[in-house]
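Written below as structure tokens is the structure these notes are about.
The complex appears here minus one protein chain, its other protein chains still in place.
So, chain A:
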Amino acid sequence: MDPSLTFASGPAAPETLDLARLQFALTAGGHFLFVALTLGLATLVACLQTRATLSGSVLHARMVRFWGQLYVINYAVGIVTGIVMEFQFGLSWSGLTHYAGDVFGASMALETVVAFFVESTFLGLWIFGWHRFNRWVHLALIWVVTLTAYASAYWILVANGFLNNPVGYRESGGRLVIGDAAAVFTNPSTLLAFGHIVAGALLTAGFFMAGVSAYHLFKRSPEWEFFGRSLRIGVFVSLPALFVAAAFGGVQFTVMQPMKEAVFSSKAAEVARLQADMVARFGPGDYVPSEAWTRGAGILMLLAFALMMYLCIAGFVLACFKRTVYRFRLWHLALMAAVPLPYVAVISGWVFREAGRQPWVVYGLLKTEDAVSSVSPGAMRTSLIVFTSLFALLAAVNVWLLVRHARVGPVDRGLGHDERAAERDPADSLAAASY
């Protein structure tokens, strides 16, 4: 690439680049752990609430509150980690916003205003307006939250899809500008990833719901009907979600960068040919992504997929019989142990996608090393330590709270608790201990 096209404010220290990459990888990966469950669980909670609203069933209303509480805990931590992501492009990667911001920034802007703004406002209404609205209005609120969460995912993937497969742009004055907006928004790299991620999120939520329910059935909880139904929902959602995720994942291989594909398949001759090709096009340099990360992550993802496939197919059959749903304790243990599997798959999937396109941040147009902000290594190290320790703490607290609330089971407090009743309860005026 013509050096004059790179960010003007001078090169950053190589150490800053490594630290900035590590920070982005850890925070984006950490953020996505929350996203995966949030996106899937929101959908399941919205469906449960639809069922509860249509039928007026008390059991389903309790299911909305229990799974909704776990969703809200996870969502809250997801939001606060997402805040950091929003600002990280400008903080650490100002070369990217300088060179590609006109294309890349547009979808970020739409994500914040059109999707996240609406999602947050409606989520507040859903949580705090539990007994204030007509039940149909309250149902509409969770659907708006869910659909705008999908819109959010789409806009973020427009940005990410552009980085992986830049289309619909033209160069003007050493910067990228939008040439064809429709091409940017219908980038195959975006649409396929969107289908893959939505299905992956439902898979994560399905495994989560099945695993938590299995714990209670294993413990022979008196809430057998509640958790029997929940377990079935989780298992019956997981199988189709797994196949949809696999289908979108498989098709993505056909539109992937050739170098990533060659490194993943360990085709040495192809790698050498592509490297020579890129040297001829872009000048001297190493254009081969790390094989350990690319191939390692790809294989780990496929292993997790294979394990989940056996579990899902077997589970689909077992969940058809009442006896096995309530009594097959070995299966309950397997379901509990399998809760982390979708997380392993989604994170290794992201590592495969992002490590495999290196050394490019915008594929074929801007190298990662030319995108990093000219910040001192010391400042970047401080920020890395601050954010990763905060994220690690939040992730730990999230797991602890999810386990705690999941183990207690459905109780009449927390999300959806009727505050008007609390006011009449004299015990409540003594202390806030009942919350």
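Definition applied: a contact is a pair of C-beta atoms (placed from the backbone, for glycine too) under 8 Å apart; a residue touches a chain by one contact, two chains touch by 3 or more; residues count from 1.
Assume contacts and distances are computed from a predicted model.
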Complex member absent from the view - protein name from UniProt, among "Sugar ABC transporter permease", "Cytochrome d ubiquinol oxidase subunit II", "Acetyl-CoA acetyltransferase" or "Glycerol-3-phosphate dehydrogenase": "Cytochrome d ubiquinol oxidase subunit II"
Residue of A:A25, A:L59 or A:I79 touching the missing chain in the full complex: A:I79
Interface residues of chain A (partner: the chain not displayed): 9, 73, 76-77, 79-81, 83-84, 86-87, 89-98, 101-106, 108-114, 116-118, 120-125, 127-129, 132-133, 172, 175, 177-179, 181, 373-375, 379, 382-383, 386-387, 390, 394, 397, 401, 404-405, 414-415, 417, 419, 422-423, 431-433, 435
